[in-house]
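A quick write-up on the structure given underneath.
Removed from the display is one protein chain of the complex; every other protein chain stays in position.
In order of appearance the chains are A and B, and numbering begins at 1 in each one.
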Amino acid sequence: MTEAVLSARDLRVWYGTESGPVRAVDGVSFDVHPGETLGLVGESGCGKTTLGRGLLGLLPRGAKVAGEVRYRDTNLVGLRPRELQALRGPHLGMIFQEPLTRLNPLLRISDHFEETLRAHEPELSSEDARHRALEALRGMGIPPTRYSAYPHEFSGGMRQRIMMALALVLRPSFVVADEPTTALDVLVEAQIIRILADLRRNFDTALLFITHNLGIVAEACDRVAVMYAGRIVEQGPVREVFARPQHPYTRELLRSTISLSTTGLHYIPGAPPDLVDPPSGCRFHPRCPEAMKVCRERFPQPMDVGEQRVECWLHGPDELIPYGGREPLIREEITVADEA
Amino acid sequence: MWWHVLRKAGVGLSTRTSGSLRTYLVTRLLLFIPNVLVILTIVFILMRVAPGDPVSVALGGQRPPEQIAMLREAAGYDRPIIVQYWEYIRGVLTFDLGETIVDSRDITEILITNGGATLTLTFAAVLVALVIGVPLGLVAGRRRDTPLDAGLRVFSILTYAAPVFFLGLLLQLAFGVRGLGWLPTSSQANAIMQARVSDVTNIFLVDALLAGDTEAFVDGLEHLVLPALTLGLLLSGVFMRIIRVNLVQTLRGDYVEAVRARGVSERRVVIHHAFRNAMVPFVTVLGLQIALLLGGAILTEQTFNWPGIGAQLVRYLGSRDYVAVQGIVTFFALAVVTVSLLIDIINALIDPRVRY
Partner (left out) sequence: MATVATPAPGPSQAHATGRSRMRRILRGIARPYRQSHGVARFMLVAGTVLTTVMVITAVFAPLIAPYGFNQVADAGGERFGNHLEPGGDHIFGTTVQGLDVFSRVVWGARTAVSVVFLALLFSLFVGVLLGIIAGFVGRWLDRVLVLVMDALYTLPALLLAIVVAFLLAEYVGGGVTTAALAITAVYVPQYFRVVRAATVSAKEQTYVEAARAMGAGPVTIMGRYLLNNVVHSVPVIATLNAADAILTLAGLGFLGYGIQPTEAAEWGYDLQRAVSDAGAGIWWTGLFPGMAIVLLVLGLTLVGEGLNETMNPALRVRRLLPVVMPTRTPDQEEVAR
């Protein structure tokens, strides 16, 4: 297997609040390889957006980052702002969620492109800049006649495609796409998924695709990482994880997906945990249908099951489970009030 | 059909993708007329609220009753109110605001003669305010929540809290004859200079230049410093606060974050995106400050004995001369509405979203 473009090791992102630090990302490790799309899924509030932003250093003031994010021999954590800024654009890219407000309303699209290109390649002539911008736009299906238009003259879907062209015009090797299609309708969504697939093929771009839509993951991603309460509970090739989910949470998520064959609504009882004071041991234990005694006491070890990696006591290691730990966990009924 | 256009305009500025600048400008100009009418009507009603007629009020007790009755008839105050209203509107449209009661001067002429002084003062004050307020606002917004920001904000509030005549008083004490003695504190120019320079445009500084009289020009400038500084300081605080808030909100904006994500330097982000976008609503707000400016001008003119329209207003208020007061208030009201129109036009030229 080729060298990973980006490797995260024990990444933590915490915010300070008045009730204590919010552990939005609490020890996450994964790799992304060239030409590979890693899907990052989870419920709202599990920390996926923070993770995506944290990789690129786009966190608000007051967020603390620890751990290691290796991009081609450089650790992005602790990098000086100016060095990080130099990497963003030609090496690291970001596609945001809400396209309507992501373009400066006073500037033309051409201005946006020229600014981005000139920021990293100052000697670029305007002809060349224009040429590259138009090429990037063409790849997104935006005709060159619209190059001098203003942002408000485009629809939401087109603006997202322009944003993507902007993010990709410098051909970054690693791109984070933070729920790029959530704000758009299904047809536009399909278009964009197709474009991203082309990227993977043509430019070997490594993509981290953050979403809460499992269907997109199944369609567009090579590997998937399932996130819960700031940790990745399961990761592996999409086919394997979806066919043989090893973590109870993944199983529940898959069961909750609605399709044409759904007859009854399935949901996971309880609510996502408080990230300031997460549950002890395995963070999923209050809602897990297969919880055991040890799950409340000890934090599970990451275990390899085939090509997948899971953090769940169901997979051992047995030496670390104390006597009687495999007994089912007796919890109080999760009442409706807890869901609030 | 034009009613539909007006209704759309009334609902608010929408961001349509089709439509041109020209359509918007035409619409806005069309809106100007009803705007003006409403203002004039309000002024008219206000002035008629008091009992009696203007002539009796101003001259009652000073002239024999038969003369008062004659003047009343001549001025048309015994005619029905609708006729008076119509006369008033017609007068405004033909730039005829009538004559003052107490000294029978043509009001329009008063406005022209003294208008230059007020114009000089307000223009200079806006310049001072821009030079002081805008850079400070940008600095404060950029360095939000630092001690510098806090200090600048307190400064801006202080300039607002100190009444313009108090500021003027302090400046007079500091720089006037009894203080440092650097600058004159009264009127537009030395009496001798004023006599020397003939009134061509009624703007003293311009007239001095036209006459090639540099000594008079410099004298005029010296006299302008304190009043302009006073009024300008008042405005600068307001400008500073507005720019600061705009900048803070812009820097938090989504597109600023997106630009940073593409690795553009912070400096460029701040200047090309934040500053520029923060200034756009500022142009509109600038127009809104015209009201503050005019009110402040009236007070400043009183403080510094500056021979502008504000001073005339106060004078005729003292004589209870309704007609004069009505004429001057009409002028001020129209000035505000016109400036508002100009600001909207400028805004349309700057902001590509404002089109129909």
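Everything that follows uses one rule, which is that a residue touches a chain if its C-beta (ideal position, glycine included) is under 8 Å from a C-beta of that chain, and two chains touch if they have at least 3 such contacts.
Please read all numbers here as calculations on a predicted model, not as lab measurements.
**Student:** Can you tell me which of B:L21, B:V102 or B:A333 touches the chain that was removed from the display?
**Tutor:** With B:L21, B:V102 or B:A333 as choices, the missing chain is touched by B:A333.
**Student:** In the full complex, which of A:E3, A:E18 or A:E319 touches the chain missing from this view?
**Tutor:** In the full complex, the listed residue that touches the missing chain is A:E18.
**Student:** Which of B:T122, B:T185, B:S236 or B:N347 sits in contact with the chain that's absent?
**Tutor:** Here the residue in touch with the unshown chain is B:T185.
**Student:** Of B:I89, B:V102, B:V206 or B:A291, which one is in contact with the hidden chain?
**Tutor:** Within the whole complex, the residue contacting the unshown chain is B:A291.
**Student:** What residues on subunit B make contact with the chain left out of this view?
**Tutor:** 38-39, 42, 46-47, 49-52, 57, 145, 149-150, 153, 157-158, 160-163, 165-166, 168-170, 172-173, 176-179, 185, 245, 248-249, 290-292, 294-296, 298-299, 302-303, 313-314, 317-318, 320, 325, 329, 332-333, 336-337, 340
Keep in mind that, in the parts below, only the chains that are shown with their structure count from here on.
**Student:** Give the list of subunit A residues in touch with subunit B in this complex.
**Tutor:** Per the stated touch rule, the residues are 56, 58, 81, 85-90, 92-94, 96, 98, 101-106, 115-116, 119-120, 150, 152-153, 163, 166-167.
**Student:** Within the complex, which stretch of subunit B touches subunit A?
**Tutor:** Within the complex, subunit B touches subunit A at residues 15, 17, 253-255, 257-266, 268, 272-273, 276-277, 280, 350-353.
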